[in-house]
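As you look at this complex, bear in mind that one protein chain is not there, while each of the others sits in place.
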Amino acid sequence: MINLRNDYCGVCHPKVLDALVKKSTNVYVGYGLDTESSEAENKIKKLINNNDASVYFTVGGTSTNKIVIAHALPSYGCVIACDSGHINVHETGAIEATGHKVLTVPNINGKLTSEGIEFLVNGHPDFHMVKPGIVYISNSTEYGTVYNKEELVSLSNTCRKYNLYFYIDGARLGCALTSKVCDYSIAEMAELCDAFYIGGTKNGLILGEALVVTNRKLNEDIRYAIKCHGGMYAKGFVNGIMFNELFTNNLFFDIAKQENILAERLYNELRKLGIKFLFKQETNQIFPIFNSDIIDELSKKISFEVWSKEEDMTCIRFVTSFLTTNEDIDKAIKVIKSYL
Amino acid sequence: MINLRNDYCGVCHPKVLDALVKKSTNVYVGYGLDTESSEAENKIKKLINNNDASVYFTVGGTSTNKIVIAHALPSYGCVIACDSGHINVHETGAIEATGHKVLTVPNINGKLTSEGIEFLVNGHPDFHMVKPGIVYISNSTEYGTVYNKEELVSLSNTCRKYNLYFYIDGARLGCALTSKVCDYSIAEMAELCDAFYIGGTKNGLILGEALVVTNRKLNEDIRYAIKCHGGMYAKGFVNGIMFNELFTNNLFFDIAKQENILAERLYNELRKLGIKFLFKQETNQIFPIFNSDIIDELSKKISFEVWSKEEDMTCIRFVTSFLTTNEDIDKAIKVIKSYL
Amino acid sequence: MINLRNDYCGVCHPKVLDALVKKSTNVYVGYGLDTESSEAENKIKKLINNNDASVYFTVGGTSTNKIVIAHALPSYGCVIACDSGHINVHETGAIEATGHKVLTVPNINGKLTSEGIEFLVNGHPDFHMVKPGIVYISNSTEYGTVYNKEELVSLSNTCRKYNLYFYIDGARLGCALTSKVCDYSIAEMAELCDAFYIGGTKNGLILGEALVVTNRKLNEDIRYAIKCHGGMYAKGFVNGIMFNELFTNNLFFDIAKQENILAERLYNELRKLGIKFLFKQETNQIFPIFNSDIIDELSKKISFEVWSKEEDMTCIRFVTSFLTTNEDIDKAIKVIKSYL
Partner (left out) sequence: MINLRNDYCGVCHPKVLDALVKKSTNVYVGYGLDTESSEAENKIKKLINNNDASVYFTVGGTSTNKIVIAHALPSYGCVIACDSGHINVHETGAIEATGHKVLTVPNINGKLTSEGIEFLVNGHPDFHMVKPGIVYISNSTEYGTVYNKEELVSLSNTCRKYNLYFYIDGARLGCALTSKVCDYSIAEMAELCDAFYIGGTKNGLILGEALVVTNRKLNEDIRYAIKCHGGMYAKGFVNGIMFNELFTNNLFFDIAKQENILAERLYNELRKLGIKFLFKQETNQIFPIFNSDIIDELSKKISFEVWSKEEDMTCIRFVTSFLTTNEDIDKAIKVIKSYL
């Protein structure tokens, strides 16, 4: 079975696991107040060229989103997202469970636009409606697309204009930043928003996300929110060790870039075979469309997720991970060819 | 520095880490639906001799408590605990953040009693007050004490009498079950309650708790609650691998028992030196009382937490972990002797 | 100034106020457990021909919606509504503040359809997404339209098929039931749903809604939810007296019918003048569309709300209330004519 189901399918990148093994007899203080976390934080602050930022290592994407959004909003505040946003669709109401509405506009290729934000802000003028307080995007998006710099600048300006926090869910930030279409550095992105997280779970770690907060007001007392919303990790130093390794010798970017390259190769080969895609390939997720009658057979040889169905065509999702090899891609192409 | 600060101070027990390394090139499906989780679940079901139970591997204690309690209660329902209960004191309002009151009575040696439950139930007779719906205890308790069988049977009967779920926080369940004062098996305990969790974080794992649900009604749709309350672990198979190893060759119990033995030795030696304790030693936490003027010096040689102060006496907490050795205990005794 | 702004613009219908004055020296028990509430409840149960129903008199529409929806749902449950639903737009996130997502589909003339429900239910198949648990409609709708029997039967069947509660917000139920297009009685409607409320605030009372619960499971412990979500009225007997009067000699229906008739007359006269409307008139709300340049002048003579603007046209809303007279309508027509 060729695995193209997701990017959280393997335990851990070997270098990260080595680091854990090497440090497994050490003793650390808990709750992220340890030296490894502190070192990892400093590396990230250097990377984004912002010594005033704060970095917190949390346990997962959904709980990180809960923490930031619940922390940013007053009780009647809402978060703006596009309809395909992870917080709107795939978190079982986790944001609403903290008491806040997710206000949405239709996505454009998985993206939220400044026009969308303006439309929602203008449509919510008084106390009979929720008050927008924070904007959420994911980068790369749920559809594997990447915001370009112009789009981010525009979103950032719109947020500042309307006094909204700007928060970026970076579950797959590595793949966004190493995409061939990406025209900015992580430091440039960090300047444009108030908080973002660097996804570890989908970039080779056992678990863990690095929440980076650059807005001082948003940063205040945020450890309380982390604990209250269930995202505090007793053995925070494990995250510290892993992120420390991830930001050593460029590993974070190397893992992501390799995933992008493999996805691109698969995408190009399939296009040569005449296969259509729901979106252009930009990162490690691609969405080929097949005749529905081959899906069952295909799924016996390749592991993937079905994305959507329309009459006799079915769109599926292939995702490359840190475990994916060139051989996997060769085999996948061969299998698919055999069904065309 | 001798570490007696807590039991979540080291990365992972070597056997568990070995298992992760061995399986680190495997590919798994996400969200706990993998074969490792399934194997680990089966081992736990066998251990408690209950084939109808369900087991879920979650990311941490606070979020597991949130999940179970929020899942068990209607919007106006409350959870009963003793005042020293972890959910009442050390979770930054995580339970209240799900909308529910923690209703408390004073603890007796860290324990909740049936009389306490009766008192609260009788004091909350109508719709002007919250409605008790679930009872929470931790075993071992926050004070390191262990419920005996008679106490658990009594609590269980009281819960059934008043139609309350009975839930046991087992963050340190290993130490409770392997305590010299424990007079029941995990299977006997499981029969008395509706749900409990087996703590991994404080028993040698990188992270993770095994939530065991034996009540069928409580079990319904609980995966939704796990995701909604931020406790779903994308790489659930990592927990699967770790718990699988933990319940191989008695490792879970061996780790805990060794911690208890070391704590007991330290306790006995200190008592011989005339030192008083806040509670009798039953598990891996002990609470010696020293003259306040030696605390500062002591803390330069031994890492520990200050528990409480009263005038010129200070109670501190020593905790043994899977990393603690006989040599650590020897050294600690020597250091303490030097200050008496 | 001619008032056509809303139907909650005057203190109280004179007959209801008389009843309050007459009974103002009586002594009652609190919290709706009084004889007046009990009499009013019996009248409503007789009206819907259901002796097993329960009726609760609450303080307002938003809090009644909060109560029913929060009571119906588990922590990860969501409510289905159409996008124009009051709970989705005009309650400042009151439903989300109880922890629940409002899941929406586009409205058809202000209405939710069975197809919409099916679409949402099928799109939410597993624990990664919220679980639909209750369906919300308002009747009459936010656009003044009325569900016909076929539509209600279809919605009811769909709810039963998918094990969803069916709840009707009747803030303007009087106007729906007395609409010329309504083809069912309140008893027939009551049979099709699990709970609904009869709006008093917008039908001549000082305040108050009558929440009717016909589903036994939903009814369980609901007084706790009423208190917990802030909808318990200490002087419940005031609601009792008012609803008692409202359901004496058909007053509830007479008030609503008169409002409908006046709105219809205004609608017909304006149509004769060539004015277009956003929706057909069915109840006491009508939505004429004018050239934007007359709106300012019009607003000096008539009080109304602006509904929406598109380029040079503006849709406004006229609402008749228990205070509206035939003379008001005459004057309004005359004013409008003068601007055409």
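Per-chain residue numbering starts at 1, and chain names A, B and C are given in the order in which the chains are listed.
In this section, a contact is a pair of C-beta atoms (placed from the backbone, for glycine too) under 8 Å apart; a residue touches a chain by one contact, two chains touch by 3 or more.
Just so we're clear, the structure is a prediction, and the values are computed from it rather than from any experiment.
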Next on the checklist: For the chain not shown, which residue from B:Lys22, B:His90, B:Arg216 or B:Lys337 touches it across the whole complex?
Outcome noted: B:His90
Item to check | Contact with the hidden chain (one of C:Cys9, C:Cys315 or C:Ile333) | outcome: C:Cys9
Checklist outcome for this item: Touch with the missing chain holds, among C:Gly60, C:Gly110 or C:Gly144, for C:Gly60
Checklist entry - So which of B:Val130, B:Leu207 or B:Ile336 would be touching the chain we can't see? => result B:Val130
Next on the checklist: Using the document's contact rule, name the residues of chain A that touch the chain not shown here.
Outcome noted: 31, 70-71, 74-76, 98-99, 127-128, 130-131, 221, 223-229
Checklist entry - Which residues does chain B use to touch the chain missing from this display? => result 75-78, 89-93, 96-102, 127-131
Checklist outcome for this item: It is residues of chain C that touch the chain not shown, namely 1, 3, 5-6, 8-12, 14, 17, 20-21, 23-30, 59-63, 66, 91-94, 97-98, 201-202, 206-207, 224, 227-235, 237-238, 241, 303, 323
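Going forward, only the chains that are shown with their structure count from here on.
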Checklist entry - Taking each chain's centre as the mean position of its Cα atoms, how many Å separate chain B from chain C? => result 50
Checklist entry - So how far apart, in whole Å, are chain A and chain C when each is placed at the average of its C-alpha atoms? => result 42
Next on the checklist: I need the residues of chain C touching at least two other chains; which ones are they?
Outcome noted: 75-76, 98-99, 127-128, 130-131
